[in-house]
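A short worksheet on the structure shown next.
The complex is shown incomplete by one protein chain, all other protein chains being positioned as in the whole.
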Amino acid sequence: MVRRVYFDHSATTPVRPEVAEVMQNYLTANFGNPTSLHYFGRQVRKALEEAREKVAAAIGAKPEEIVFTSGGTESDNMAIHGVAMINKNRGNHIITSAVEHHAVINTVKALGKQGFTVTILPVDKYGLVSVEDLANAITDKTILISIMHANNEVGTIQPIEELAAVAREKGIPFHTDAVQSMGKIPVNVDKLGVDLLTISGHKIYGPKGVGALYIRKGTRWRQSLFHGGAQERLRRAGTENVPGIIGLGKACELAVQDLEKESAYLTTLRDKLIKEVMDRISNVRVTGHPTRRLPNHASFCFEFIEGESMLLSLDMKGIAASSGSACTSGSLEPSHVLLAMGIPHELAHGSIRITLGRDNTEADIDYFMEIMPPIVERLRAMSPLDQE
Amino acid sequence: MVRRVYFDHSATTPVRPEVAEVMQNYLTANFGNPTSLHYFGRQVRKALEEAREKVAAAIGAKPEEIVFTSGGTESDNMAIHGVAMINKNRGNHIITSAVEHHAVINTVKALGKQGFTVTILPVDKYGLVSVEDLANAITDKTILISIMHANNEVGTIQPIEELAAVAREKGIPFHTDAVQSMGKIPVNVDKLGVDLLTISGHKIYGPKGVGALYIRKGTRWRQSLFHGGAQERLRRAGTENVPGIIGLGKACELAVQDLEKESAYLTTLRDKLIKEVMDRISNVRVTGHPTRRLPNHASFCFEFIEGESMLLSLDMKGIAASSGSACTSGSLEPSHVLLAMGIPHELAHGSIRITLGRDNTEADIDYFMEIMPPIVERLRAMSPLDQE
């Protein structure tokens, strides 16, 4: 059997056994509808509220500030749409950044077609948004700012404390997408100073198809995506994804418990990986910030070769990684994140992202370093680009 | 230990062990993101598409006509909003019925506040929509008709074939909410003649938090709720709820496999239940249609007493049922469905719904018939209402 090494933890993570175990019970034995008044319903309602407490505790929030959703995408949509809709009579200006996930950027752009004005803040070569740029972009029509905590493609961690402080001063609601930062660096809504915050189960060793939106008490927000039953105190209609929510609660609890140890461990692995790649392969660039980056995140651009062909070659050797190359998605434009950082098109095509997880070991890195250099060599030998 | 009898299968069902088993694997071992190009992603992509085939086969559709969602509520919203948005330049009239689930009725009402005109068709005393009423309601501005297949509160099955035929003749898209009918009576999109159809996992012994929307090829519909990644061929953004979808696929497969046998079994149980209630308790009315009703569905109104107090009393004896009483929902108005059927307020408050499932037995009915009459008697003895 081929050796399998999973290096794509920013795309998704396996559900931890402890999480899968607690979920199981809520599929079969404890299956009631939490809305039901009877025993079967009440048992589940109790567990649901315990999960809410766990999620809240993990980010320093109050349980009633947590709304469960179907994932990070829904949370982002719900945050942005809900704030925009309730505030549209006060102003119509939304600020976001050029490196957001599509769940944010496409939602904001859709509002841009519905009478809202959008400012997309640029980033520097490390992918950082500047506090000054944000301060300058704010007008008296600004009703929402959404800037992500950590970037999924390059791992850069934004100075959310400072950005949110600017918003706070002007009384503008601030949303951050913490899908990637959760479980990897501390995420605390008060320390960050944010009003809305998105998390997703499947990036933190929890299940896919469940997420949460934190909405600070007092934030002007209105449920505006779904219509239906009165679940989640009228904030999200539809029978709750109970096993998913139980899983999310457990995953949040474990994530915070293990944060320090895991982050130290992953940092060591990641630094070894980056060092060896830079030492042993020529014409490579690390993308993202050298230090303000997620502990498990290494991303590179390899000159003269294309991302998808690297991924396929790695995959044949059992290594799973990802790329911001346009060719992986069949589009012509490579990652908007890399382009926003000023990386030229041809270099952006050669991007590769290695995101480590708790089951990875030094031996995995060694295996990668055994496999990768010959792949690069082979593909470069095939490349028609001028290599000097 | 108290004996527990679950009689609330219209609220939700336990996940069948066969379904829970296939899901398990997609939490832990097969955890990849179906969008990923590598081995971990491809394995999951394959399973996802197999699940899509199963769901499609169960309703006589083509796999590419199925979009996975977070549940029945999202499917209903997606169907209605998506058709309304793309057709708003052609017309602005939407027709629905007075007995729809809140996921439909509230979505249509929300559109009513955004420039759409809404016709809510009445129902007769059995809860049936009339084909003639529908035909008369259609105008040249009508762009969508949404009428449910079977009602959740009273079990009445609408004449969808005939209703949809009227729509088809005029070229108007027809949506039906088949959340309750799926797995209980045959659901075939071609025989029904519908263009969009909603199903939900947790009502058919599958998991909560997952559903599907069938969209007939060629139907003018546009994704309009979520923005984000390119999942589900641009029809639903967000990382797919893989274990949920796998579970939904399996649940659909089993539902169709067991339909005939199960429906016969449940009909026998239900008929026994209705007969004994009517024989042994006075001043009770069956709500819904006497024959055009779901095989597992028995619903009643008990005069002089109130639904919640019956539920609580039953629950103390381990029996889980539900009610359309306003008091279970904390609102003042009892069920809009019962009122639409012309049931007076005071009677509607005494409603109770017994929905049977595959694990129920005759002994459960016998137990209910042992418990229920004294409860009714006790509550009636307490009631100040004139009882003659």
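The first chain written gets the first letter, and so on, giving A and B; residue counts start at 1 in each chain.
Keep this in mind: contacts are C-beta pairs under 8 Å (C-beta built on N, C-alpha and C of every residue); 3 or more make two chains touch, one makes a residue touch a chain.
Assume contacts and distances are computed from a predicted model.
**Q** Looking only at the UniProt record of the hidden chain, which name from "Nitrogen fixation NifU-like protein", "Carbon-monoxide dehydrogenase small subunit", "Sodium:proton antiporter" or "NADH-quinone oxidoreductase subunit N" is the right one?
**A** Hidden chain identified via UniProt as "Nitrogen fixation NifU-like protein".
**Q** Could you tell me which of B:R42, B:K62 or B:K317 touches the chain that is not displayed?
**A** Residue touching the chain left out of view: B:R42.
**Q** Can you work out which residue in A:L27, A:V179, A:I199 or A:I305 touches the chain that's missing from view?
**A** With A:L27, A:V179, A:I199 or A:I305 as choices, the missing chain is touched by A:I305.
**Q** Which candidate, A:Q158, A:Q180, A:S325 or A:T355, sits in contact with the chain we can't see?
**A** Residue touching the absent chain, from the options given: A:S325.
**Q** Touching the missing chain, which residues of chain A?
**A** The missing chain touches chain A at positions 304-309, 312, 316, 325-330, 332, 334, 345-346, 349, 381-385.
Everything that follows uses one rule, which is that only the chains that are shown with their structure count from here on.
**Q** Just how far, in Å, is the C-alpha centre of chain B from the one of chain A?
**A** 34
**Q** Can you tell me which positions in chain B touch chain A when the two form their complex?
**A** Counting only chain B, the residues touching chain A are 4, 6, 8, 11-15, 17, 19-20, 23-24, 27-29, 31-33, 35-41, 70-74, 76-77, 101-103, 106-107, 109-110, 200, 202, 207-210, 225-230, 237-244, 247, 308, 311-312, 314-315, 318-322, 328-329.
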